[in-house]
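A single protein chain has been removed from this complex, and every other one stays in its place.
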Amino acid sequence: MGVFAEIIGILVTYVLVSNVILTQFLGLCPFIGVSKNSESAIGMGFAVTFVMTLATMFTWMLYNWLLVPAGLEFLKVISFILVIASLVQFVEMFVKKNSPALYRALGIYLPLITTNCAVMGIALLVVEVEKMSLFNSVLAGFSAGIGFLVAILLMSAIREQLEIEFVPKGLKGAPIAFISAGLMAMAFMAFDKALLMNLVG
Amino acid sequence: MGSIILGIFIAIISIGLLGAILGAVLSLASEKLKVEEDLRVKELEQILPQYNCGACGFSGCSGYANAVINEGEAINKCTPGGPELLESISKLLGVEAGNLEKMVAQVHCRGGEKSSVDQYKYSGISDCNAKYQLYSGDKLCKFGCLGDGSCIKVCPVNAISYDEENLVWVDKEKCVGCEKCVDICPTNVMKMIPYSADYIVACSSQEKGKVVKSKCSVGCIACSICVKKFPEAGFVVDKNLSSVDYTIKSDRAPVSEACPVKCIIHPYKETKDN
Amino acid sequence: MKLKSFPKGGIHPPHRKNSSYSPDDLNASLPSIATIPLSQHIGAPSKCIVKVGDTVNEEDLIGEASGFVSSNIHTSIPGEVIEIKDLFLPNGRVCPAVVIETKGEFSRIGKSLEIYPWDDIEKEKLIEIIKDSGIVGLGGATFPTHVKLTLPEGFELENLIINAAECEPYLSSDHVLMLEFSREITTGLKILKKILEPKNIYVGMEVNKKDAGDLLTKTFKEENLDASVVLLKNKYPQGAEKNLIKAIIGKEIPSGKLPLSVGVINVNVSTVYAIYEAVCLKRPLVERFVTVGGGAVKNPGVYRVRVGTSVRSLIEECGGFTEEPEKVIFGGPMMGFTVFDLDVPVTKGTSGILALTKKEVNSARTTNCLKCGRCVDGCPMGLVPSKLFKLIDHNLCDEAVENGLNDCVECGSCAYNCPAHLFLVQQFRAGKSIVRRSKGAK
Amino acid sequence: MNKTINMAIKLLVICSAAAFVLGVVNSLTAPEIKKLEEEAKVKVLGELLVKGKADPAKEIFVENNEYVSSYFEIVDNGTVIGDILYLKAKGYGGMMTLMASYDSNGDLIGSVLMNNSETPGFGKKAEKPDYMNKFKGRGSDSNPLPLFKYQVEEEIDTVTGATITFMGVSSALKKGSDFVKGGLK
Amino acid sequence: MKDKLVITSSPQFHNGDSTLTVMWSVSIALLPAVIWGVIMFGLSALWIMVVSVLSALLAEYLLNRVYNKSTLWDGSAFLTGLLIGLNMPPDMPGLAWIYVPLGASFFAILIVKGAFGGLGNNWMNPALGGRVFVFFSWTNHMTVWEKPLVDGVTGATPLGGVKSGLLGYSGSASNPLDLLNDVTNSNLTYLDLFIGKIGGSIGEISALLLILGAIFLIIKKIIRWEIYVPYLVVFILLVWCFDGNRFGTGLFTGDILFHLFTGGLILGVFFMATDMVTSPITAKGMLIYGAGCGFLTFLFRVYGANPEGVSLAIIVMNIIVPLINRYTKPQLFGHAKLEAANE
Partner (left out) sequence: MKVFTKGVFRENPVFAIVLGLCPALAVTSMVWNAIGMGFGVIFVLVCSNLFISLLRNYIPDEVHIPAYIVVIASFVTVVELLMKAYLPSLAASLGIFIPLIVVNCVILGRAEAFASKNGPLDSVLDGLGMGLGFTLALIAISLVREVLGAGQITLFEQGETLVRIKLGALNDNPIRVFAFPAGALIVMGYFKSLFDNIMKRSK
């Protein structure tokens, strides 16, 4: 089983098996908040993917090259959040300046991402719990972002459809979105770890 | 002990440095990458709650602020902000409610199941616009309320409900005067009246009195008693139909009493809750 | 031979056609009282030019076209105007109607036919005659034919397509007409050919009318008319203009455009016959073929009926009802309108009168949409009716328009198959009316 | 530029203050956390050892074995009386790690389920001592380790609904026993 | 003459199908399987189905009361209850035979279907939602398999037997059937699998009778080939290509027959994946959906931890249906040219 299998493994893990939203409970606020229509859902999904990839990279370097050697693991929260917040702000400014079109498509979702716990959550997960290599961490960050994208895209399609169904009044809007997400999560239990193990070893 | 102090020292240095570097980079970047922005957007953004929750349907508070200023989005989309916020936004943007009297909608027809005559047996969607496609509705009178509640469906504040005769009725306390019901109503029986209106002529038929009588027992027969007997009360009969001139303030209770078909009524009453 | 058809959608309702007839018995009896509405066409209603008490001769003008897209109206019987009253037409519109009681002579009955030569008449004059004769499209839309025949300056017409599809179940008026009057139709086509100068002429019909097709082919050959009969699959709505054109020449009329945009003019075969009568017999449009049918009618058949004859008398002529009908329909069962009053008159656009029994109607309680997709399969216009239905239900008419609401031809294929028995077409009509109204407001 | 420096300095001050506070808190809590970790280790060893001592520092890593990743010896009075093995096993929620101690005959002395992501209520039951007790003392040819559920008494209470975890644990323990019996090869 | 004729909008007649006839036809088509289940497993199976159907109807009745509707007998709740019953193991310990089907039916009708507005509005298959819910909730009850009464051969379901068999297996069987017979000490034949002399859920065991029911539905034009054909084709192809790997026989040696006749595949393919409410609305969409179901069934069944794959595969595909619907709209008549012209 070579590198290829490992890459596939990480991708499948973070997109399906440990989907940030449907199994890990990370990033639910934007998932519920921005899934009303598909356009913004897709925009949010890509923005999250982008930031998550960069954030895992920077925080990994910070953690393994600075905090661990200096014995300062306890400062991870404060330093990670600083890095992520600055990163988001920097990216926002950069995109705004250099590509107004991209900014219109993605940038407007960026401010929401600082407080999206999926970004920070994945960053913590890969360095602290999973203890992955740099490459794998970045890949995991990227895959988790794609997992977010997939979940929010599916959700937005369901919600757009529900918009014109005859959902009972009391359950319209956020409640039915939660229930739908619950049913989605139940179905996603089909993607168990054993499946992954049997597939890619 | 020494090692602890050393540890704390290292911590201070590294995080302090990290903070300083990031601060410097960001502030440099913000100058280098500055983009001119509409000041009003910034201002509006400041008074929004900054939850960036997306409840408004936009990408965070700044997205919403932008939409309000540049795309004329309604200012009441931020639910977390509540009424206080609404007030401060309207102050900021100078969108005043104005001091015109509030208008509310009301149905000008009382021809319910018992009082009006049917023309045919309808089978189809329970919706006024759909029913209207077939000979303008199943009532013999073509001016009346069809009672299928298209207006109920569009009213954003649930101000419309059925009364005990299964005709719709607007609760003027809830109505915010958006006129959506007026737009959707195919027979134009839903009309706007001032909030303070005390009586309405609950009929819209422009047919001759005799014809009206054959179709509905509570229709306005244009007998003109309201005009002739009470010249001060502000009633006008035009096109076989009486109506009220609300600019005239007067006691209209006796007129209501005198109306032979009793179609001059209060625009407020109890409705079934449903 | 592989039959042509439109590629997408369409349904197969039972035909239930009955085209047996006896040529001698074709004429319905003349009405003693004729109620003639002053709006029997698309466009501005005609202006009434008679008043109560006036005496009129058969085929006299009683309503004058009030604009270019409008049509003349003639009386179908001689007599006295006894009333002018408002009338509900089957399509739901209210219009004034002239009521005439028979008095005096019928000008044509019992007299030998005189056929007027038309070879020397110019194009413009021919259109003028058609206009004066009050001819409107008899395929259902009742669009004034002279308007259709007035081509833009310098336009060279590619195809003239004659619609003889008659895809609606029960109806066989066009079929009988073609069997009985193939020669007259051929002449009518020649007149049209002179007016329009098309490169090709096609007559499209469903294969269940093959006998009429063979007869027409033969007649065309005998009369030296270069026109071809195209047999089409039995599939509803083969006769809808857009589908017919797609089936025959393979071109799609762009959304919101007229057939002219693909170089086609499409005329119904009865209209062609009416043109023949107007030009060669100098007879305005006061009579048409009507199918009387449905399970509740004792002796169904096809009759030649004077405009203004009431349904009641027509049904009595067919032996009355065998059982109480659930519905009485003007037109075919797919596109026709129900009426609540048997005194409504036959008009120029009335292709059939059907009295259906409860069993034929097959109505059932509506349920929620099952998303079964049968409506999508049936829709010839590529719409997703179930979605449109819900959009309109949620007052999202603008979104419905984006999803093609205005492309719906109201053929009813969707609702016919819908297991939820949703009133899809009615909803679409309501939606369109809301859209029209809000556009008008803006 | 002045502004930049100004901002940098202010952030520097805030960050330093924060770091200072955290450093102090950390220095107070760190020993406590360390103590807890130690306790946990002692507890594991307690379940794995009946007598003798083990020095995890002398861990020997095993290459190319599907089940055993490393082991170290149990020494009693200077003689090696058995081994503690780190085992890999396939569970319902992915790979699991076990620690198992065997005497030199391959009989199981004790075992503990370490890292795993089994489901609470199902596979997680295997973390409990009485689950592992079912395997204790077995391993020799006359008293083999159970491989299927029906080979364990009272299986219904403990292992119902978690066959996969059970199969993972049991086959790993068996392979461990074989490994010891095969002379640690 | 009646005083008033009925006025409706066109079309004025109808082909006669209705929700009612569709739903009850499916129930009728399932009847042979129901009877077979009772024959094979005895009355306990019957009681379980009675509980699931009654509780589904009860749940529907409650919803009707709350939302003021009358959909109790439109056949949909009955059918959902019946399918849940057919998806239950034939015997459950203690009171589980009551609360498991009851829980499944309630979850199915009240939450999966009712919360979305009842028939037609749900995006997930209610019966499968209910089944998966109880499967994950009470896995211990849902994975206990009783022996069939007649010619009983094996306790475990074939798929479950193979799956747990493979874990510790060291014998020489090179196909699933041999392995199953080896592990469970029985001698099943493919015919047994086909007729249904095996363990499993009440209604899934007899491929033969289910196929008969399916043919009835195909004739009545209720289920669509656009779903079941791609489902079967993709699944069979994948099994044929890859399933042999598990038995060390290499590519293109998978045992198609074994996989076709076991594990509720036929029930799922013809009766559950074809649920019109939760499948795409256009033919193109249905093809994608069917193929996806086939792929996921293969994936879950062969590689997943749970022996069963069909129900999970279908509800996972249900999630994607709205997205499929969005991207498989038919081409509007007269618009292709319009768009081209505008460009």
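Note that the chains are named A, B, C, D and E in the order they appear, and that numbering of residues resets to 1 at the start of each chain.
To be clear about the criterion, a contact is a pair of C-beta atoms (placed from the backbone, for glycine too) under 8 Å apart; a residue touches a chain by one contact, two chains touch by 3 or more.
Keep in mind that what you see is a predicted model, and the values were worked out from it rather than measured.
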Visible contact partners (per top-of-document touch definition) of the missing chain: A, B, D, E
Candidates A:Thr49, A:Thr115, A:Ser137 or A:Ser156 - the one touching the absent chain: A:Thr115
Contact partner of the left-out chain, one of D:Ile14, D:Val62, D:Val75 or D:Met95: D:Ile14
Identified contact with the non-displayed chain, of E:Leu63, E:Leu79, E:Ile111 or E:Leu217: E:Ile111
Among A:Lys36, A:Lys76 or A:Arg159, residue touching the chain not depicted: A:Lys76
Absent-chain interface as seen on chain A, which is shown: 22-29, 32-33, 74-78, 81-82, 85-86, 89, 114-117, 119-121, 124-125, 128-129, 170-171, 173-179, 181-183, 185-186, 189
Chain E residues that touch the omitted chain in the full complex: 96, 99, 103, 111, 115, 133, 136-141
For chain B, residues in touch with the removed chain: 19, 22-23, 26-27, 30, 49-53, 55, 80, 82
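To be clear about the criterion, only the chains that are shown with their structure count from here on.
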Each chain counted as touching chain B and chain D at once: A, E
Per Cα centroids, the chain farthest from chain C: D
Closest chain to the centre of mass proxy, which here is the mean CA position: E
Interchain centroid distance [CA atoms averaged], chain D/chain E, Å: 42
Gap in Å, rounded to a whole number, between the CA centres of chain E and chain B: 47
Geometric centre distance via CA averages, chain D-chain A, whole Å: 31
Multi-chain contact sites of chain D, meaning residues that touch two or more partners: 15, 18-19, 22, 26, 92, 164
Residues of chain B engaged with two or more neighbouring chains: 7, 11, 14-15, 18-19, 22, 26, 120-121, 123-124, 130, 133-135
All touching chain pairs, where touch follows the definition stated at the start: A-B, A-C, A-D, A-E, B-C, B-D, B-E, C-E, D-E
Complex interface listing, chain D residues touching chain B: 3-5, 7-16, 18-20, 22-24, 26-27
Chain E residues touching chain A - in the complex, by the definition given at the top: 67, 111-112, 115-118, 120-121, 123-124, 129, 132-133, 136, 296, 299-300, 302-306, 312-313, 315-316, 318-320, 322-323, 325-326
In the complex, chain A residues that touch chain B: 29-30, 33-34, 36, 40, 43-44, 66, 70-72, 75, 78-79, 82-83, 86, 89-90, 93-94, 96-97, 108-109, 111-112, 115
